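Excluded from the complex is one protein chain; the other protein chains are retained at their positions.
We just call them A, B and C in the order they show up, numbering each chain from 1.
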Amino acid sequence: MSEPRDKPLTLWGGRFTGAPAEIMRIINASIEVDRRLFAEDIAGSRAHTSMLVAQGIIPPAAGNAILSGLDTVEAEIAAGTFRFDPALEDIHTHVEARLHELIGEPAGRLHTARSRNDQVATDFRLWVRTALDRLDGEIMALQCALLDKAAAHAETIMPGYTHLQVAQPVTLGHHLMAYVEMLARDRGRARDCRTRLNESPLGAGALAGTAFPIDRFATATALGFAGPARNSLDAVSDRDFAIEYLSVAALCAMHLSRLADEIILWSSPAFTFIRLSDAFTTGSSMLPQKRNPDAAELVRAKAGGILGALTGLLAVMKGLPLSYAKDMQEDKPPVFAAADGLALSLAAMAGMITDMTPDEAALRRAAGAGHATATDLADWLVRRLGMAFRPAHEITGRIVRLADARGCALEALSLADLRAIEPGITEEVYAVLGVENSVRSRTSLGGTAPERVREAIAEARQRCLSQPKLG
Amino acid sequence: MSEPRDKPLTLWGGRFTGAPAEIMRIINASIEVDRRLFAEDIAGSRAHTSMLVAQGIIPPAAGNAILSGLDTVEAEIAAGTFRFDPALEDIHTHVEARLHELIGEPAGRLHTARSRNDQVATDFRLWVRTALDRLDGEIMALQCALLDKAAAHAETIMPGYTHLQVAQPVTLGHHLMAYVEMLARDRGRARDCRTRLNESPLGAGALAGTAFPIDRFATATALGFAGPARNSLDAVSDRDFAIEYLSVAALCAMHLSRLADEIILWSSPAFTFIRLSDAFTTGSSMLPQKRNPDAAELVRAKAGGILGALTGLLAVMKGLPLSYAKDMQEDKPPVFAAADGLALSLAAMAGMITDMTPDEAALRRAAGAGHATATDLADWLVRRLGMAFRPAHEITGRIVRLADARGCALEALSLADLRAIEPGITEEVYAVLGVENSVRSRTSLGGTAPERVREAIAEARQRCLSQPKLG
Amino acid sequence: MSEPRDKPLTLWGGRFTGAPAEIMRIINASIEVDRRLFAEDIAGSRAHTSMLVAQGIIPPAAGNAILSGLDTVEAEIAAGTFRFDPALEDIHTHVEARLHELIGEPAGRLHTARSRNDQVATDFRLWVRTALDRLDGEIMALQCALLDKAAAHAETIMPGYTHLQVAQPVTLGHHLMAYVEMLARDRGRARDCRTRLNESPLGAGALAGTAFPIDRFATATALGFAGPARNSLDAVSDRDFAIEYLSVAALCAMHLSRLADEIILWSSPAFTFIRLSDAFTTGSSMLPQKRNPDAAELVRAKAGGILGALTGLLAVMKGLPLSYAKDMQEDKPPVFAAADGLALSLAAMAGMITDMTPDEAALRRAAGAGHATATDLADWLVRRLGMAFRPAHEITGRIVRLADARGCALEALSLADLRAIEPGITEEVYAVLGVENSVRSRTSLGGTAPERVREAIAEARQRCLSQPKLG
Partner (left out) sequence: MSEPRDKPLTLWGGRFTGAPAEIMRIINASIEVDRRLFAEDIAGSRAHTSMLVAQGIIPPAAGNAILSGLDTVEAEIAAGTFRFDPALEDIHTHVEARLHELIGEPAGRLHTARSRNDQVATDFRLWVRTALDRLDGEIMALQCALLDKAAAHAETIMPGYTHLQVAQPVTLGHHLMAYVEMLARDRGRARDCRTRLNESPLGAGALAGTAFPIDRFATATALGFAGPARNSLDAVSDRDFAIEYLSVAALCAMHLSRLADEIILWSSPAFTFIRLSDAFTTGSSMLPQKRNPDAAELVRAKAGGILGALTGLLAVMKGLPLSYAKDMQEDKPPVFAAADGLALSLAAMAGMITDMTPDEAALRRAAGAGHATATDLADWLVRRLGMAFRPAHEITGRIVRLADARGCALEALSLADLRAIEPGITEEVYAVLGVENSVRSRTSLGGTAPERVREAIAEARQRCLSQPKLG
């Protein structure tokens, strides 16, 4: 980087003349954004060309020239030697213009039986499909990091919070597994989105289909689509796939924001539940003990931006009459920004989880505060003394108030004290008053008992890792 | 209705004392909102009670008393004789309090091995599941209306627009089928959402599971869930199902807003493509010819509100640490509002489509304007004269400019005129210059040729109507 | 309350016939929502009537009959004896229909030189204006609560956080005053919004103005507007005032969400910085020590809903051609919901702040952790030893590392230890190492020194409380 030559400076720096042609060129150009579609654009053109030849629509020689020229264009872009020119508004124009330079007349046959409208819809679907495939892997990597950390802490006791108040003891493994479940849903949504988007718009033409004897199944197959989109007007007007992708991304980012918030809390001196690694904190030479959880904060924030991207694209599409309108060109910036933000967030989160060091003593200490086993006591009264839940609940409240008044833990109350409140209580009650026993007792399916957590980890590892790779 | 006794008037009308207890009661109360969950709450309690009896956790007599009491409560609510009391904050409290009045002590056993947290999560999932089932039927009803209208107009020629400029002729049937496809994706998303949400939170307890020997599979099965949710912390902290429902609703509402916008345009005097029925317009005794498409405008607007609901709930959940937080109580207003708005929009749209009368002459006239068959001419040059697409495109442009200069349609140019521009042109070209021929020629899959449209209608009717009913 | 007769039950309960007329009535009706405008509607009609009489457009006798009839209608609504009828779609129709029942023929003259379009725009502006006036008072009440608490704790030392890590000591008074500033900006925005909206649409007619010799200044003045809106098309098409109101509300709610989040953190056992009053917590008889900050969580969540309301209304208005469209009827639900949510949030927050009890010892203890005075040490090196900031920063880092290695506070290091790192350090340095001294030293304007905080409180009290009441 040697010069801040970005578009904003062009806009603001006085080089923006205000002439209509200049304004139109800038507002209309999408090349700065859609150059990311180059590989998809070339793949689409290859499939289209091969089909045109197979159907006898263009001569084989022209087809071969085009395919060979596309190889060159792709190689040039990959090698960084391709010349991008702001005067050529988009990636499609760039590719075709260069192709013409390279092979001459046959380049003019590439666009037979195709329109910019079905072409861009195809390109962008392919890009989003790849983004979904990558997303699946990125989420899985975070699930792996969580599973490993959960396995190492299946018995590590920590406070379970509701309302950020200590409610019942749980294990750290159990807590982390909640995120594995959220992420499993995210992967499910990504798969559903992929299945739904995987229809080929190619062949829809400008909007009405074409009179050329094209084979839409052939291009669909060549591009990995399950088949052709069924209605040509819909095929060029539809951006559901982009919006559904953003919905998937927004939900996943929301999940990450929750985990990020917990990491920020847990690494605060108020909690000291975990220590983040140096890699994922920033500090200063002056305050070496200060470990700012910047990465977690950025992950938390990025959920806001992705939510904004989803909102924005839905608003763009609202109320648009059919078929294609230029408004739809504004589909790419939010999707690209969301994809980048989410990929970074997932990678950063996987790194943070892997690298973080829980402070087991601090976690255990916090779990023991707040009479976290009061519900265990109430449940004991129900189970052993046959009380109804509501009165058992009431009696427990009186015992807790007594412990509070004494300033001691529940298990520090004498049996006499307990029996003064409820004569049926026996020595056996002490077994449920400790946090270890409490945790061990919650053996219901999905519960926090270490044996359940270990089973859940094994099952999730199997389930999450055995899914066939997307793409 | 005899009195505007709504909450706002309470707030604004001076009866809001400002006392802490009063403020807390109002902000905390959800009964005005969550009373809609009464059927789901009672269903959940029934399943829980039966399981408690089956597992020997509560005595059969208590179970029977509870079940019988729940029947009474449900009947009272259904009959409108149930007394709602603002002092009882939510529907769960109302049901349990009334149960206690009705059956006394056994009512206190209902909440054994259950918490408000898993209870409310279960209730709301059940409600959203039912909303999805209804949504599927509501969308299908609109698809039926569209299919019927499309079948009646599979050959009705109209202009196909891009950028709201006439691009190529299409048929009205083809155009309407684009919406059938959009709605099919909406139904697919609803089904995926239903499948994903269909896990039972019941038995997750407050957050950690329970030590009672409950059978979560039994309650899950009784409530129609595919099985229990796998992690108790996640089960009480998760509102994905509500957000995914709102995503589904927002996309569907966006589709409706596009159709609504077209209805507004088409019924405007600038287009006069359709006449809406009296039922779905408002007018005035003074301007009887004025047929305001109010219903369509409201449908278009409701997409905005539903987008806001989605945005709002995602923002509510962003950054919340586990597990349950009271913030989550704000999940219901956006979901209820979106469900109501969408149900109304779908019903209104189905009515408008069924009742509307296309003006075939006006549609045909508009399709013939604007040299809409220019691409047919270019394609003819490619197909018959073997030209590459780009030069054919250029020659077509010259012919169109000639017609424009003459102020006539393409087909009104003489063969001599055409051959002066491109000597290879023959009489045969006139076959592609009329809009009927153009439409008939677009026989590619998904294209606008009436035979393709009829096939698409038949296929869609089969596909859309044969899906097993949800729920 | 004796029956859940709300619209949703109508929709879902099977009583929704699906007949076009029924669907249209329900989607079109706004009376459930706009009945809240009754007072504004009647005020607008009064002003319009008096002007019509004064201009000689209607006879005085008719005018008097109308005015007297409007009094009756208003009294009936206020008394709760007015009969609302779902068949009369909106509040305007209700008022006029009842007026006709009461006074007969003269009622038909009320709508002379007026249209529903300018009428509803006037009503809703008046409502939003009143909402802004109330908002100003509600925010001021919270400012007062904060000022009082800040004054009581101008010297109470607490940790100042960045990244939720302890950075430098501050005082609780100083911290609370940050919110007084945020709220002052909110009030400024509310005032600006009020000034901008305070133009009268009345007299704009349907969209084009009128040929009757009306006096728009007279009606504007009677209704407290600064003057008439300048363009009749804009006057009936504009909903900026509602969107700007929602922007103001969304920012204010965002501020409250930050304070709410701090209250939730501070009352968590991890912090124990404050104790909320019983009035603003919920607990249980079983866990008396559990004080769930439900009110704070609800305030935090409501910011999400208000954000959604803003988003939704902007999306509704996007892309609407002039002038009035029925879409605009969807302006009221988001505004009413936001106004209610924000009023409750402000009241709850004022109550929480007033009632909360800071734990000064806990705050002081937390402030002393984490070498929070390290920057004071670095600044001392700059000020007393003339070092540049960057090397001073580096030396401080080495001293902090030494204290960390020793496991002691900075002030517990011996002078010899300090001089081993930087020989220029003198006994005098200890004066800056304690948190009290640190806080006292930050005397820059807006800084945390108690004297500055006291001045700021006095200034803000003067500034915030002396503003003339809106409305």
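The rule is short, and it goes like this: contacts are C-beta pairs under 8 Å (C-beta built on N, C-alpha and C of every residue); 3 or more make two chains touch, one makes a residue touch a chain.
Just so it is clear, the model here is predicted, and its values are computed rather than measured.
In terms of the touch definition stated at the top, the absent chain reaches A, B, C within the entire complex. In the complete complex, the hidden chain is touched by one of A:M140, A:A309, A:L322 or A:L363, namely A:A309. Note on the undisplayed chain: of the listed residues C:A154, C:L276, C:A295 or C:M317, the one touching it is C:M317. Contact with the omitted chain, checked across C:E155, C:D355, C:D376 or C:E422, is made by C:D376.
When you scan A:A343, A:A369 or A:A431 for touch with the missing chain, the hit is A:A343. Only one residue in the set C:M24, C:L37 or C:M177 touches the chain that does not appear here, and it is C:M177. In the full complex, chain C contacts the hidden chain through residues 62, 105-113, 117, 160-164, 167-170, 174-175, 177-182, 185, 188-189, 192, 196, 203-214, 216-217, 228-238, 240, 243-244, 247, 250-251, 254, 257-258, 260-262, 265, 300, 303-304, 307, 310-311, 314-315, 317-326, 375-376, 379, 382-383, 388-391, 432, 439, 441-449, 452, 456, 459-460.
Touch with the hidden chain on the side of chain A covers residues 1-9, 11-12, 16, 18, 20-21, 23-24, 26-28, 35-36, 38, 77, 80-86, 134, 277, 279-280, 282, 292-295, 297-318, 325-330, 333-334, 336-337, 339-340, 343-345, 347-348, 351, 355. If you put the missing chain back, the residues of chain B touching it would be 159, 161-167, 264-265, 267-271, 284-294, 297, 311, 314-315, 318-319, 366, 369-371, 374-375, 378, 393-394, 396-397, 400-401, 404.
The rule we apply is simple: only the chains that are shown with their structure count from here on.
Measuring from the averaged C-alpha position of chain A to that of chain B gives a distance of 24 Å.
We define each chain's centre as the mean of its Cα atoms; on that basis chain B and chain C are separated by 32 Å.
Multi-chain contact residues of chain A, defined as those touching 2 or more other chains: 161-164, 167, 265, 311, 314-315, 318-319, 375.
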